[in-house]
Structures are given as C-alpha cells and as structure tokens.
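Here the complex is missing a single protein chain, while all its other protein chains stay put.
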Amino acid sequence: MTGLYSRWAVILGATLLLAILTYQHYQQHLSTLSMKTLLSSPPESQPVRIQGMVKSGTLQGDVEHGQATFEFVDGAATLAVEYQGPPLENIRELKTLVLIGRWDSQARIFRAHDTALINNFGFVAAAYLISVMALGWMVFAMSQRVMVLFKEIKESKLYEPEADSLGHKE
Amino acid sequence: MGTKNKKIAIIVSILLVAGSLGYLAFGNFGENIVYFVTPSEVKAFTAEAYSKKVRVGGMVVKGSLKTQPEPVGLTFELTDGAATIPVAFQGIPPDLFKEGQGAVVEGQWRDGRTFHSTMIMAKHSEDYMPMELKQAGVELPKKDFMKTLSP
Partner (left out) sequence: MPNMINRIIRQIQRYKGWFGGGAALCIFLGLYIGLLASPPDYYQGELVRIMYVHVPLAHTSTLAYSVLFFGSIWYLWKRDPLVDNMCQASASICALFTALALITGSIWAKPTWNTWWTWDPRLVSFTVLLLILGGYIMLRRLVDDRVQGGRYAAILAIVGGIDLPIIKFSVEWWRTLHQPMSFSTRGVSISEDILVPLTLMSIGCWLLFAYMVMVRTQILYLTDLLHAKKGRFLSQTHFSQTTS
C-alpha cells in the first residue's frame, strides 16, 4: 500500500519540478514587458521584450533589408519604433509580435534589433495541464482500485488468489 | 432499472452509433464533405449563389495584401493556381495569416466581383522546423499546397 503512494509521490514531485522549471524558463526567456511599465519605469540599458501589433498604415522603410519604422500598439498605448535588424517577414501591418530592443527615453523611440513570435504560452500550458492531469488522475484511480480490490478479496476470505498473473499482486 | 427502460437505453445507444455512422456515410457529411470551395468554383457561381454563405480555401497571393487603417481591415487575393479572386475583410486577421500561406475564408461572393469575408482561418502546412533551419533555406518534403485544395 505504501508502495503505491510513494511511487505516486515521486511522480507528483517530478511533475511539479517540471512545472516550476517551465515557469522559470518562461519568466526568463519568454515573458514580455507591458508598454505601460516600459514607459513609467524603463529598465536600464538591458534589452527588453514588448508585445504589440504593428499599426495599420504606419509601416515605412525597407523591411526586406531589415530597416523599418512603424507604430506599435498594445491596447491604448502606442510606441514609435525604429527597427534595425535581420530582414524578417514577421514585420508586417496588423501582425502581433514581440520586439526585442531598448527604450530611448530622450528621443521617445523604441529601438528594436530583433523580433520573436508571440509566446501565447497560456494555450500551451492549458493543453499540457489538461492532458497530464486527466491521464495522471485516471492511472492513479485505477491503481488504487486494484489495491482496494485485492484488499476486499483478502478480507472477505472468499478467495485465495490463484497462481496466475491476473490474480497476482505485482 | 426496469427492463423496459433498459431496452430503451440499449436502443438509444445503438441509435447513437448507427446514427453517427449513418451521418458519416450518407447524411450531411456527404454534402459537406466539400469543406471549402476553390476560387475557380467561386468564379463559376451563378447569381443565386451570390447571397449564400460559403467557405473558400486558397493561397494568399504574394504582394496582394493591402491593409487599411480606418476602419481596420485588409484586402488580398486568393488563388488555387487556376483562378484568383479578390477578398475584403474588416478587422484584424489571425496571427498565422500571411502572404504565400493557405487561408480559408468564410463569407459571400456578394456582387460577383469581390468576396466579402466575415472570418479568416489560417491553414498551416504539415512541416515543422526551428527558425534557424528555415532561415538556412531548408525545405522539408510536404504536400504541394495547391494539391491540398482539390485532392
């Protein structure tokens, strides 16, 4: 009986560890700064990631050679952006994406040097959580049921398990 | 549970299976098996089909995408290789929507000239690779996009 629960404690522990590692990975490498935070307390010199949409009708410059200026919208906030980096087709009007760069508070321009695809990690987390929890719970409930059945059979003294793989406890 | 109730329940469960299989074989699915029509088929529409809500699948023609700021919207062309139709849409397109990719649009071929779309769905292909490989120009074997439109 303790065997079953200690085995599941290990599985639960490993799952939690994985969840914590994933969360940290997300925080360090994928999370973005909101434009409000960027404008009110701009971080010193470090490049930041901001998410928004390229405003329609504002994209100018030569994207194919990696140079562009445009307005970047996130809800009510709007930023002027000067992009200089690898030529990417990700920069197009009405596209939501992540910009990596620095905020120039004197010129009030966000100087971006790279882009990334939006990280909508909520969907990924939802899919993993639902699958892992449903499967984990089902397997756990089944193992517990086997244990209960063996106990019942033993207590009822009705039946001595046969020398058979199905009637045997592992 | 009484025998009568049980019999009813058994009949219901068999009907459930038979019904869903029948749906697959003969029912609506047979007609709706054409999940979307192609631009060539849209062009062949007669006037009475103009008001019907249809789904059209095709590839967004490179260089045809134009956006409008007020009200936010876009126009582009959709092709199946043989025919091309202009599409107009109001709103923000899905994130995976772009030129040179597949899209399925819902709407009406209203006046026989422009397809007025109320919803855009992005159709992505079956190839998956990291950014570095894509930028290095790697092409994985995948089904020719035009063939996915009319198998």
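Remarks
Letters A and B mark the chains in the order given here, with residues in each chain numbered from 1 onward.
Here, a residue touches a chain if its C-beta (ideal position, glycine included) is under 8 Å from a C-beta of that chain, and two chains touch if they have at least 3 such contacts.
It should be emphasised that the depicted structure is a prediction, and the values quoted were computed from it without experimental measurement.
For the chain that does not appear, the touching partners among the shown chains are A, B. With the whole complex as reference, residues 11, 14, 18, 21-22, 25, 30, 116-121, 123-124, 126-128, 130-132, 134-135, 138-139, 142-143, 145-146, 149-150, 152-153, 156, 158-159, 164-168, 170 of subunit A touch the missing chain. Within the complete assembly, residues 1, 6, 9-10, 12-14, 16-18, 20-21, 23-25, 29, 32-36, 57, 94-97, 104, 119-135, 138, 140-143, 148-151 of subunit B touch the chain that is not shown.
Going forward, only the chains that are shown with their structure count from here on.
Separating the centre of subunit A from that of subunit B, both taken as means of CA atoms, is a distance of 29 Å.
Put simply, subunit B touches subunit A in their complex at residues 65, 67-69, 72, 74, 92-93, 95, 98. Across the interface of their complex, subunit B is touched by residues 53, 55-58, 89, 92-96, 118 of subunit A.
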